[in-house]
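A protein chain is absent from this complex, but the other protein chains hold their places.
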Amino acid sequence: MKKELLKFLVFLVIVMAAPLAFKGGYLLNVLVFVGINTMLAIALNLLLGYAGQISLGHAGFFGLGAYLSGIMTATYGWNPWLVMPLAALIVGILAFMIGFPVLKLKGHYLAMATLGLGIIIYIVFNETVDLTGGPSGLSGIPNLTIAGTTFDTDLKNYYLIWSFTSVIVFLAVNLARSRVGRALRAIHDSEVAAQVLGVNARIIKIQIFALSAAISSLAGSLYAHTMTFISPASFGFNFSVELLTMVVIGGLGSIYGSFFGAVLLTLLPEFLREAQDYDIVIYGALLMAMVMFMPGGLVRGIPALFNRFIKPAGKGNGHA
Amino acid sequence: MQFDQILQYTLSGLSTGAIYALIGIGFSIIYNSTGIINFAQGEFVMLGGMLTLFFMGPLKLPLWAAIPCAVLISTLTGIVFERFAIRPLRQPTPINLVIITIGGSILMRGLAMLLWGKDTQSLPPFSGDEPIAIGGATILPQHIWILGITLVIIAINKLYFYHTISGKAMRACAYNRRAAGLVGIDVRRMVMFSFMISSAMGAVAGIIVAPLTMTAYDVGVMLGLKGFCAAIIGGMSSGAATVVGGLILGVLESLGAGLVSSGYKDAIAFIILLLILFIRPQGLFGKADSERV
Partner (left out) sequence: MRFRVIPFIGLAVSLLLCSTVFAATPIKIGALFAVTGPAAFLGEPERNTAQMVVDEINRTGGIKGRKLELIVYDTGGDATKAVQLATKLVKNDKVSAIIGPSTTGESMAVIPVAEKDHVPLISCAAGIKITDPVKHWVFKTAQNDSLAVARIYEQLQRQKINKIAILTVSDGFGASGREQLKSQAARHGITIVLDDTYGPKDTDMTAQLTKIRGSQAQAIICWGTNPGPAVIAKNARQLGLKIPLYMSHGVSSKKFIELAGEAAEGIRLPSGKVIVADMLPASDPQKKSLLAYVKDYQKHYKAEGDHFGGHAWDAVMLLKGAIERGGDAPAAIRDQLEKTRQFHGIGGTFNFSAQDHAGLGKDAFVLVEVKNRDWMIVK
């Protein structure tokens, strides 16, 4: 337990100190989105890495959070701080109800069902023009304020977003180590065996699905308030795949892995920009290469490589 | 008037549905012999159309010569994909397979974009484009080509699976892979065969539809998903049930766009997909003993 706490403290120090290194450059702005993506990757990882249930529709939940916050604050003038938890609750309940039929499915079928769900949500964003502004998007979403401070600069947003992200990381790490986490891993390994041991696999899976959706919704609300403009294009199938890639590259079942995955994939385009048109190719090749050569993700793959090539005789700890 | 409209919706839906059916069968063939849902299936549809254009444009081949070349290259791509991405996989869990086929589809799409650009392009129709009147509705000669070629392919499929040794071997793999291996069937070769057949079928679908719908590097995504819906309605059968599934989907979409709302046309396909998965996972016509769930 002490080791976990130490890891979290290191993470916290890195996060809090990072802006010093960037001196308000544009990278700080990118790091704000890294924070949002970290939340989303962790949400998906809880479902995929711990409960072993794939989802290709998480961009939909992310979008629901963003649109609920956007519409209630921009159109109806509600208090953003009130809408945010409310949206997360609504999306969570929605996911809980959908979870019953959806999580009966497995593997490829689950992938396709969640994909279909994501696309339906996307179509609704596009078609309910009176509510969402349709394809041209929804503008005029207010920035968040706390006690008279408006979060309208990159630096302020950075600390706002990363405070939320840090809390999510802390909770996720604890959840993973709790009784629920162990039950989840049991389901992942063998659902039947877990059932036999008295784990109610079905309910736990559905609860995690709902929690995962609620966290995504929270990330969506925060996204809406930092961007102040949202449009359906940000919540399509491609983004669901991007999230999946973050989780896989970071490492299934590793919270900090998701953090690394989000950092890498959000910053990657910054370095690929020189190779403008090539980034989609590199993206696809990277995804395939990870699964083929490093199926455990970076957090396990890098130490494994290290063990194999750098210190062949060592017995390094390959688990993160 | 109302009747004419319904007839038109149905005819349009049938030709779109035939394409969904071809793609859907491609999904089923791979699924049945390997248990993989190939998310890259749609990209073979794209390859078919784009390669035909490539052979006709820069290489100046006539249409009838460009088509077999395009199908051949697409099929080779399918084999390469199976051989170098699917087969070497050390942990072929469903999640890894989903991710690697998604990665493959992104890669193929990206390469197509780099090779042939982002523009939409149009393929000439096989035999003119003078409309043909049927009752109060009209169709194009290309629609007849689509329906005809689909029928021929399904017939060949049937012959192959029921009247040849390798076809029967593939069916054996679909029933029980381990048992098939035990009786001396080379399961790996059958897996490769299934990728060959389904990439060829995808390519043909992409070619025959391109004169109507045009083609671009990114047409594969939506068509692939619709094809999958067709396969699900058909209970993942590689025969008539998926064809009917595709036709039903095509007609429902067309009727939905005509009579209900065209904005939600795509949603219709996915709502059907979800309903079938929830209520009748064995497909509309399947028996309940399926282990799809």
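Labels for the chains are A and B, by order of writing; each one numbers its residues from 1.
As a working rule, a contact is a pair of C-beta atoms (placed from the backbone, for glycine too) under 8 Å apart; a residue touches a chain by one contact, two chains touch by 3 or more.
The shown structure was predicted, so the numbers you read here are calculated from the model rather than taken from an experiment.
*Asks:* With the missing chain put back, one of B:Ala216, B:Cys229 or B:Leu249 would touch it. Which one?
*Replies:* Here the residue in touch with the unshown chain is B:Ala216.
*Asks:* Of A:Leu12, A:Val30, A:Leu86 or A:Ile302, which one is in contact with the hidden chain?
*Replies:* A:Val30
*Asks:* Pick out the residues on chain A that sit against the missing chain.
*Replies:* So the residues of chain A touching the unseen chain are 24-26, 29-30, 33, 126-127, 129, 134-137, 139, 152, 154, 227-231, 233-234, 269, 273, 276-277, 280.
*Asks:* Just the residue numbers, please: which parts of chain B touch the chain that's not shown?
*Replies:* Touching the chain left out of view, chain B contributes residues 1-2, 4-5, 8-9, 12-13, 15-16, 113, 118-122, 129, 131, 138-140, 209, 212-214, 216, 219, 221-223, 254-255, 257-258, 262-263, 265-266.
Convention: only the chains that are shown with their structure count from here on.
*Asks:* Chain A to chain B: how many Å between their CA centres?
*Replies:* Comparing mean C-alpha positions, chain B is 32 Å from chain A.
*Asks:* Per the contact definition, I'd like the list of chain A residues that touch chain B in the complex.
*Replies:* 48, 52, 54, 56, 101-102, 104-109, 111-113, 115-117, 119-120, 123-124, 126-127, 237, 241, 244-245, 248, 252, 277-278, 280-281, 283-288, 291-292, 295
*Asks:* What residues of chain B sit close enough to touch chain A in their complex?
*Replies:* Listed in rising order, the residues are 31, 36-37, 85, 88-91, 94-100, 102-111, 113-114, 221, 225, 228-229, 232, 261, 263-264, 266-267, 270-271, 273-274, 277-278, 281, 292-293.
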